[in-house]
Structure formats: C-alpha cells, structure tokens
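I'd like to ask some things about the structure below.
Only one protein chain is missing from this complex, and each of the others stays in its spot.
By letter and in written order, the chains are A, B and C; residue numbering begins at 1 in each of them.
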Amino acid sequence: MANVLEQLLNALALAGLLFLVSAGLSLVFGILRVVNFAHGVFYMLGAYLGFTTVALSGWFWPALLVVPPVVGAIGALLESSTLRFIYRRPPIYQLLLTFGLALILEESIRVLYGPTAKGVDPPPLLQGAIDLGGVLYPRYRLFLVVLGCTVGVAVWLFLRKTRAGLVIRAVAQNSEMADCLGADVVRVRTLVFGAACALAGLGGVAAAPMTTAYLGMGIGVIVDAFVVVVIGGLGSIGGSMAGEEE
Amino acid sequence: MIPSRLWALAALVALAVVPWVLARHQLSLLTDLLIAGLFAMSLDLIMGYTGMVSFGHAAYFGLGAYASALVLLHFAQPVPVALLAGALLAGAVAVPVGWFSTRATGIYFAMLTLAFAQFLYTVAYKWRDLTGGSDGIAGVPKTALFWGGPSLTSPHAFYFVVATCVVVSLFVCLAVVRSPFGRALQAIRENERRFTSLGRDPRPFKLVVFVIAAAFAGLAGALFAPFRGFASPEVMFWVFSGQGLMMVIMGGIGTLVGPILGAMLFILIQEVLSSYTEHWMIFTGVVFVLIVIFLPGGLVGTARRLGARA
Amino acid sequence: MRRRDFLKISVAGAAGTSLLAAPRYLRAQGPIKIGMPAALSGSYAQYGIQAKRAADLFSKDIKAKGILGRPVEFIFEDTAGDPAAAVRKAQKLVEKDGVKFLTGVALSSEALAVSAKCPEWKVLFMSTINGAGALTAKSFHRYFFRVNTSGPMGARAISLYLAESPMKRFFALGSDYAWGRDSAASFTQQITAAKKDIVGSDYPPVGTKDFASYIAKIRQSRAEGVYLALPGQDATIYMKQAHQFGLNREVKPIMEILELENMKAVGDAMVGAIGSSRYPFTVDTPKNKEFVKRFHELHGMYPDMFDGETYEGLEWLAQVIAKAGTDDVEKVIEAWEDSTYEGLEGPFLMRKCDHQAVQPGFAVECVKDPKYPHPIPKILATYPGDKVTPKCRTEEFS
Partner (left out) sequence: MTPLLETRELGRAFGALQAVAGVNLAVQPMELRAVIGPNGAGKTTLFHLISGLLAPTSGRVIFRGDDVTALAAPARCRRGISRTFQITSIFPELSVLENVRVAVQLKAGDNFRLLGGRSVLEASEQRARDSLRLLGLIDRADELASTLPHGDQRLLEIAMAVAQEPELLLLDEPTQGLSPEDTVATVGVIRQVARERKLTIILVEHDMDVVFDLADRISVLHFGQLIAEGTAAEVRANADVQKAYLGGLD
C-alpha cells in the first residue's frame, strides 16, 4: 500500500514537470501548426537560468518567478526573428528550422555554462524527506505535485474563463480561424510561442533541484513530451493533461 | 546555360580523376562525403519525391552497416556480398515498418518512423552478443572485390568502389523518378486525395518507395562499415536522421543531386569548423537556419532558379 | 586566426627556444605531433576537456626542453563523443597532419573503433581514459597502450576494500550499456567470491531522469551498500535523488568511479559516498603535490581523474620517446614494453603482454574539507599494482 502511494506520487511529480513541457508543445502545434523541436531546449534553458538566479540571489523562490518570463521573451524573440517568415511553407521546413534552433541554443548553453551539470539545491523548506505513514518521501517532489496541479488548473482557467483563452481555443480547434484574427495573427503567434516557452522554462526551473541542470536534458524531455502530446492528441491542451496518466 | 548532360559528364570525369590529384586525407574525406551523399540522396527519394518526411532514416543506414560489418568480420566474404547484405537487410526491415508507417501521413508519419528507428536503435544497443552493444563492432576489414581477388585496403581502390556505388545509385534513382512509378510518386506528393480519386491507392506506392529508399540507405551504411572499420549504435541514432534531413534541405529537396551536395556541404562545414572551434554546432545550426529561411530550394534549387532567370 | 594556429602558438615558444638549442639535423625533423581526437562537445565533453587541460599543462611543462630537443605539438579535433566522427578525425590527424601518436579519446566505443584502425595506420594509440576491459584483452594489438586504470581494475580495488568492510549485503545498479553491465557483472563476481551477498541488481537505461523506482527497490532489498556504475550525468542525478529520498543515510553509495566532476555538481549530497578512483588528486606523494600545484596555477581548479591520468600518459610517452631516441612508432613500442615510470600516485610498469600499465588502485571516500571549495576524495585504502591488475589479456583476477 505504502509502495503504491509512493509510485503514485512519483508519477504525479514527473507528470507535473512533463505537463509544463507538453502543454506548451501542444499549444504551439495547435495555434502555429509547428512541431517545435526546440521546445525541450527552452526547458533546459529554464533549468540553467534557474541555476544562475539561485547562484546570484542565494534563493530559490525568485527563480520560479523571474526565469519563465525571461525564457518566454527569448522564445518570442526567436519566433519573430526566424519562424515568422516561413509559416507559408510546408510543415517540414518549420520542424527543421526549430531543429536548427535547438542545435544553436543547446551549444550556446554549453559555451556559457561549460559541459558539467549544475546542481541546484531545493529551498531549505523543501529539503529532505517527510514521513507519509511509513514512506519517506522527498518534500521537493511533493512540491512538484502541487506545482504541476496549480499550473494545470491555472492554464485550464485561463483557457476556459478568459477572452484570450477563448480565442486560443477557437484557433486551436479550427486553424482557418487564424485568418479571421486578421492583423492580430502575427502577434498572437508570437505571444503563444513565448507563453509556451515560458511554461517550459518554468518546468526547467522546477526540475533543476531534482535532476540538476545538464546538457541534453532538453532532448530527453522532448521525446517524452512528444509521446504525451501524440497520445493526448496533437493540438489539444486538455489532451496533454490526459496523456500524462500514461 | 550548360546542359545537364555536360554537367554529368564533367562530374564523372572529375570523380575519376580526383584520386590522382588529391592528398590521401582528402581522398578519405571525399569517400566519406560520397557515403553521406548516398544516404541523403536515398532520403530525398521519399522526402523530395513522395512528400514523406521520415525522421528515422538513419536506422536503415545502421542496419546496412551492421549487416555489412558482420558479413565481413565473421564470414570474410568479398565486399560486394556485404553491400548486398546491407541493402537487403535494410530493405527487408523497411517492409513491415513501411507497412505500418504509411498508414499515417505528415507529421504522424514522421513520428512513427522515428519511433520505429528508436526501437531498432535500442535493439542494436542491447543485443550485445550480436552487435557489441554500445561498443559496437570494431575492426571490420576491407576484404576483396571478388572471391580470390585483390584486397581493397588501398584508399584508391575503396574510393572507386564507393564512387561507383554512388554513381550507379544516382542513375538508378534518376531512372526511378522518371519512370511511370516515379511520376506517380510525385503526384502523391502533390495531392494525395486527387491521386486516390484518379484510381489508385497511394499506400502500395509509398511502401515500395520507402523500401527502395531504405535499401539505398542500407547500401550507404554497408559501405560505411568497412570504410571506417566499425559499426555502432550512434549511426542509427535519431540525431543522424535529423542531420540527413538537414543535408537534403541544404542541398535542395527533390533534386537527388542536391542532397548529395548538401551532405558534402554539411560534413565539410563540420570538418572545417571543428578544427577552429569546438562550438561548430552553433555555426552549423546558423548556416542551416539561414538556408531554411532564405534558400528554401537549397543549393541546387537556388542555382536552378538563378539559371532559369539568367 | 585559425584555432589550430593558436594551439600551435601555445607550443611555439617551446619551438623557439628549443630550436635554438637543438642541433641542426634535429631541427629539420620538426615537432613531435600528438593527435587528440577528443570529445570536446556533446554529452561527454567533460572527459575530452580533461584530456585537453592535461595536454595544456604538459606542453607548458615541456616547453623548455621539448622531447629529443624537438618541440611538442598537440593537435585537437572534436569528436563530439561519436565513434564515426572519432575515426574520421583520427584518420585526418594521421593522414593529413602526419601524427604518429593518438591519445585523448574519451569514450570506450570511440576507443575501440579508433584503436582497431591503428595497426592499419601504423600509429600508436595511448589510452588515458578508456575503461573497457576488452581493449587490453579481446581487442588487444601491439599498437595499443593503456596508461590508465581500466574498469575491471577499478572494480577490483573497491571489491578488495569491501571484502574487508563489515558490510555484507549489496545491490548492484549499472547503466544499461556495455560499461554499466560489465562493471556490475565484475563487481558481482568479486563480491560473491568474497563470500558476501548481492541482494539485487537492476539496469536503468542511460539518461534516466527519475530514479525513484530504483531507489524504492534498493530500499526494499535492505542492502547495506549500493554499487553504482552510472555514467557522469546519471550518477549526478541519482545521487541528488537518493539524497532527497534519504536513501544515502541508509544504504552506502559505492561508486564504480568517484569523480570530482560529480562531487562538484552534486555537492554535499555526495559526502559519504565511497568508490574507486583512477587518480585521486589528494594522493600524498611529493610529485603529485607539485603537479596539483602547477595544475591549479594554470587552470584555477583541482585536477580530476583524467587530468591526472592523461598527464601521466603524456609524461611517460615523452620519457619513452627519449629512451628510444626516435619517434619511430615501432621503436617506441619496443622501448615502452616492460618499462617503468614514476607516476603521480606511485610506480607504473607497462606490461609487455597486454600493454596494460600496472599501477596502484585506490578506494576513496567523498569528504568535506574546509580547505577546498567542494567535496574531495579522501583515500581509504591503496592497493599495489599487482593486486588490482587482471591476468594478462583477460579481465579476470587470480
């Protein structure tokens, strides 16, 4: 019984991280019709920037707030300087472009941080393990479960209850709707891409204390996220939540 | 404009003459470029002519490499036997994979081929008794050209084997894309629904071309194993599949010759840059991104457009 | 400026001074070239970079006198950890640059691929990093020399240590590829021979991000120690997670190799782990103290295992070339066989039968020391070379 609880919590903690990545991947496919190969690298970027923020400030919490917008801004910048020009081409060009971007970003991170993994300590509050009726369970993982649920609910509320969310859902369901958005379509794409990257960045920051920040973590996560997204149905954000259950 | 027959003739003469001009390491490099070119060209057959983007083409290169390595190492057969074995194994494995994958289209096809390729990679990685696992199979010899014939260990001899294979493969592929079958493939690429409504199910066509492309990739792999002297799971990894796609785009999708040049360019960039800096990946990435944005036709496509305009 | 030119300049000073000193006929022969097809990018870059750091220090040290009065030139090529690229780069070094000595290859798969080509190229391959037992057993040939402690030797050292420890029950966790499985098998064999129990084993795939289920399994097995043969990144992640689960307090982590890189990345969670070390920089010999000091002056850090092992290899190679009086590969091979060398950790002997350097083996523990910015390896036990080196051309111990 205790074992089942432990396995369940493990699955939830990982699913929380994976959700942050696959939700963005799904969102980008839904709105931009782009399979973003570089998405995992934004997750990695989040982890490394998280390391830097913790190193500079000595605190973990600011990283959770500061890093996602920064990653989102970098993503939006890349979208508007490269992807924006090739939406009319066959999908393979966009996929390969993001492949190229992934190479560039991954190597840039290596230049800046060196080849060694960067460890990030969890905040003191979340260090060590807690006794859950006979099971010693890491506090930080429990935090990941909570974080995953919170962000999941927040994204769901955003999509269901706000006007912007309505537009996004409409476009995701019917790609021709993008044309109806008229002049705004350029901005919507950039914002969605940026938001998706920010989610991935948040996932990266949250993952760092558990897995450390290391090169190749982006590639690892993107494969899992693809699986989640394909199982859940490409382009459906709710689907990527459901796909987590594995 | 110079007619393409003249270009072809010039290229053939150049391929025949360069070994006597080049230094030894340049000849090795050229052999390497040709093998990569054959791999990229085989990918273009499905990607450029049929519109099927495979994200797992490296698996067939790898299958060819392993088959060839095992034949040469354990049975000491002449090189052509190993080449045949490589092409056949890759083609044979592509039959069931293609049968499943061609049920999907577009990005789903890409993901399915990727999944199958990763599965094959895992098999190569884990079946240590046969494949040597992560260590691979080292010490693959360059045997003779035929039973009792002279050994191909000299760089020149092996270069000519590779060059012959690449040239013959190119002509075969050119003939295929110009045949009734090849024309049907291009119609599938252009408009699959229209194709269906004109009286044929596209799937058998896709399956056949998938198998042909895999066999040529297998041939490239079968040349690679004796040339480099080993086979290892890395050559089946999806990164290599992705690089294959990059080579095709850089050289010019749907031109067959373009991907060969694209592969050469890709490896040359890597070769030159990696002597200056270990951060060569960034530059390769930048060059690639620029080509995707500004030269969607790749080298050959752009050259043709300029030629047509002039 | 070309990077290669830049690298040459790092030895040009040596060339300048030594050329003046050298007789005219030697000058005409040009520098002694050592090719390093190393993984400088990609997931395994840290090993290639260690080799490069060692080479940088060595070229500084040898600057004044050179080898046989000739300057030494290192030529680096990046393999990105890919065996295909490694062979291509090695071939280029041999055919284009005329290199006669290859070293700095990081991965075993790369080493096996490159080494197999060396008899054809007639160049000497000096391993300073590669652990695969096969290199000096099944795949051995006369152009191959291994200066470093091999994987089986490391496993042997830690097994000898554990045989004397009070711990009785062990769990083996090896990465699911050649090195991980071989190490776990070798450990299992030796622990069983020492009349102790392996109570479980498992093989997580390379690149595992979540070790929670393995951690649960290890805890359930009630093992006293867990033997870990995980590559750099995976080991880092495992140690972090095991610490968070509180497992490290219950089950002693025993690392196949205990690297400084891991200690830096994991930090305090690593303290208490024991394992074998191919070269712990804390070895208390005058020669090593001197080396660590010079290394720290140049690079601003303490040397990791392959910094030390590669430096030893280069120094020994220089000594052998000097002894042979030529850089002719066949003569160097003859001169190297059965020769001895005073390494950083103690005496080395190059066995003629399989070209494995016989050298001391170490069991170490990761400890905190206020003198250092990160945890360091503390030596628990040192074993003489004849105890930790396998029988000739095998991976077995007597």
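The working rule: a contact is a pair of C-beta atoms (placed from the backbone, for glycine too) under 8 Å apart; a residue touches a chain by one contact, two chains touch by 3 or more.
It should be emphasised that the depicted structure is a prediction, and the values quoted were computed from it without experimental measurement.
Among the displayed chains, contact with the absent chain in the complete complex occurs for B. From the options B:103, B:194 or B:305, the residue with contact to the chain not on display is B:194. Only one of B:39, B:125, B:159 or B:205 touches the absent chain when the whole complex is considered: B:205.
The omitted chain makes contact with just one of the residues B:130, B:175 or B:290: B:175.
Think of the hidden chain as still there; on subunit B it touches residues 172, 175-176, 179-184, 186-187, 190-191, 193-201, 204-205, 208, 212.
In the analysis below, only the chains that are shown with their structure count from here on.
Centre-to-centre, using mean CA coordinates, subunit A is 37 Å away from subunit C.
Multi-chain contact residues of subunit A (touching two or more other chains): 107, 110. Among the residues of subunit C, those in touch with two or more other chains are 41, 45. Across the complex, subunit A is touched by residues 41-43, 45-46, 49, 207, 209-210, 212-213, 216, 232-233, 236-237, 240-241, 244-246, 261, 264-267 of subunit C. Residue ranges on subunit B touching subunit C, taken from their complex, read 23-26, 28-29, 32, 125-126, 128, 132-136, 138-140, 153, 224, 228-230, 232, 234-235, 271, 274-281. Only residues 2-4, 40-41, 45, 77-78, 80, 82-84, 87-89, 91-92, 94-96, 108-109, 112-113, 115-117, 120, 132, 134, 139, 176-179, 181 of subunit C touch subunit B when the two sit together in their complex.
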